[in-house]
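Here's a structure for you.
Of the protein chains in this complex, all but one are displayed in their positions.
Coming up: chain A.
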Amino acid sequence: MANSEIRAPLPGVYYRRPSPEEPNYKEVGDNVSKGDVIGLIEVMKTFTPVTSEFEGIIVEFQVETEDPVMAGQVLVVVEG
């Protein structure tokens, strides 16, 4: 099956969970649907949700919580 890549729409800091006390939105092995939130990007103190454009199973996170990311950088690899 082909892999798809979810990329950062904006530069900033990536978060895998909505707040430090809460669990990650998604883990490796989880199913994703189109529109599912897979993380947040903080840019200039504003938080923007990152959503999946693909359906499938998450096979890899290429960034972790609090990693700085560039626009267009691959965040998540989805198989499906």
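Simple rule for what comes next: contacts are C-beta pairs under 8 Å (C-beta built on N, C-alpha and C of every residue); 3 or more make two chains touch, one makes a residue touch a chain; residues count from 1.
By definition in this document, contacts and distances are computed from a predicted model.
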Per UniProt, the name of the complex member that is left out, chosen from "biotin carboxylase", "L-arabinose transport system permease protein AraQ", "Dihydroorotate dehydrogenase electron transfer subunit" or "Nitrous-oxide reductase": "biotin carboxylase"
Positions on chain A contacted by the hidden chain, ascending: 10-13, 43-46, 66, 68
